[in-house]
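In this view, the complex is presented without one of its protein chains, the others remaining in place.
Chain IDs A, B and C follow the sequence of writing; residue 1 opens each chain.
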Amino acid sequence: MENKNPGFPSKMQGSVMVLGGGIAGMQSALDLADSGFFVYLIEKSPAIGGVMAQLDKTFPTNECAM
Amino acid sequence: MTTKRVAFLKELLKFAGIEPERLHLRWVSAAEGPRFAQSITEFVEKIKKLGPSPLAVKRAA
Amino acid sequence: MSENGFQPKIIAFLCNWCAYAGADLAGVSRLQYPPNTRTVRVLCSASVSPHHVLKAFQKGVDGVFIGG
Partner (left out) sequence: MQKKARYIDPDKCTACGDCAKVCPVDLPNEYDEKLSTRKATYKPYAQAIPGSYLIEKKDIAPCRQACPAHLNVQAYVAMIKVGKFKESVEVILRDAPFPGTLGRVCPHRCEKSCRRLNVDDAIAIRELKRFAADQVDLRELPVPDVTPREERVAIIGSGPSGLTAAYFLALDGYKVKVFEAMPEPGGMLRYGIPEYRLPRTVLDQEIDYIKRLGVEIATNTALGKDITIDDLLDEGYKAVYLAIGAWKPYKLNIHGEDKYENVVGVVDFLKKVHLRETTKVSGKVVVIGGGHSAIDAARVALRLGADDVNIIYRRSREEMLAEKEEVDAALEEGIKIHFQVAPLRISGSNGKLEGIECIRTRLTEPDTTGRRKPIPIVGSEFFIEANLIIPAIGQEPDLTSLSPKDGIEVSKWNLVVVNPATLQTNRPGVFAGGDVITGPATVIEAVEAGKRAAYYIGEYIQGKELPTELGEGEAMGDDWLDIPEDEEKKERVHPPLLEVSKRVNTFDEVNLCIDEEAAKEEASRCLDCGVCCECYQCVEACKAEAINHFDQDQEVKIEVGSIILSPGFDEFDPSIIDTYLYGKHPNVVTSTEFERILSASGPWQGHLVRPSDEKEPKKIAWLQCVGSRDIHHCANGYCSAVCCMYAIKEAVIAKEHSKNGLETTIFFMDMRTYGKDFEKYYDKAKEEGVRFVRCRVHSVSRIPGSDDLEIAYVMEDGIRREERFDMVVLSVGLEPSKSVPELAEKFGIELDNYNFAATSSFKPVETSVPGIQVCGAFQGPKDIPYSVMEASAAACSAACQLAPVRGTRVKEVPKPEERDISGEPPRIGVFVCNCGINIGGVVRVPEVAEYAKSLPNVVYVQENLFSCSQDAQEKLRQVIEENKLNRIVVAACSPRTHEPLFQETLISAGLNKYLFEMTNIRDQDSWVHSNDPDAATEKAKDLVRMAVAKANLLEPLPESEIDIAPSGLVIGGGIAGMVAALGLAEQGYEAHIVEKKDVLGGHARKIRWTWKDEDVQQYLNDLIEKVNNNEKITVHLSSEVKDVSGFIGNFVTTIENDKGERKEIEHGVAIIATGAHSIKPDEYLYGKHPRVYRWHDIDNLIAEKSDIITKKDATAVFIQCVGSREPERPYCSKICCTHSIESAIKLKDINPDMNIFVLYRDIRTYGPREDLYHEARARGVIFVRYSLDRKPVVEANGDDKLKVTVYDPILDSEVSIDADLVNLATAIYPRDHEEIAQMFKVPLNSEKFLVEAHMKLRPVDFATEGVFLCGLVHYPKPIDESIAQAMAAASRAATVLAQKRITTSGVVAYIDENTCVGCQGCLEVCPFGAITYDEEKHVCRVIPALCKGCGGCSATCPSSSVVLRGYTPKQIFAQIDEVLAY
């Protein structure tokens, strides 16, 4: 992370860093992993899930947000 | 196919002395929660009106 | 067994993709309906054979609901 503008290393890596383990980060990570890439999902708190995990229900179906 | 089969079954039930209304086919799609609840409510009401199945009565006796 | 107190026993054959999903949605929407049905989940209403229905009546159920 030292390099401010990493561009691309000469050797391309088949891996991706996803920063943030909320719903968006998780979805990116899942898609990439399912597409054949190694994913580092980085989350600063001790569990993934982000804010959505705190929600009671989601509309319009009023389903459990878990 | 199911529709055909149900029609046939209804005939068969009639033959066996069971009210054909006791068998009910309803198409409910995945998006039709209210329709499902309504269908069940109506069907239960209908059966309540019909009373216990003759076979059930026989079994109980 | 009085008419009012009669609580029928009903079997519901529900297709996993349609009616079963619809039943789930009814639950998600908290729609209330009578508690008399007992569900047998099937993968398609087409798989409900006459044997199943007849067997149910033979066992003494008061009604059979097929949700396709």
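Everything below uses one rule, namely that a residue touches a chain if its C-beta (ideal position, glycine included) is under 8 Å from a C-beta of that chain, and two chains touch if they have at least 3 such contacts.
Since the model is a prediction, treat every value here as computed from it, not as a measurement.
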In the full complex, displayed partners of the excluded chain: A, B, C
Where the missing chain touches chain C, by residue: 9, 11, 16-17, 20-21, 23-24, 26-28, 30-33, 35, 38-44, 46-52, 55-56, 59-61
Chain B residues touching the omitted chain (full complex): 1, 5, 29-31, 37
Chain A, residues in touch with the chain not shown (by the definition above): 1, 4-9, 12-20, 22-38, 40, 42, 44-64, 66
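Everything that follows uses one rule, which is that only the chains that are shown with their structure count from here on.
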Between chain B and chain C, centroid-to-centroid distance (C-alpha), Å: 9
Centre-to-centre distance between chain B and chain A (centres being mean Cα positions), rounded to whole Å: 49
Residue numbers of chain C (touch at least two other chains): 25, 28-29
Residues on chain C engaged by chain B in the complex (per definition of touch): 1, 3, 6, 8-10, 12, 17-19, 21-29, 31-34, 36-37, 45-46, 48-50, 53-54, 57-68
Contacting residues of chain B [partner chain C, same complex]: 1-2, 5-6, 8-9, 12-13, 16, 18, 22-41, 43-48, 50-53, 55-56, 58-60
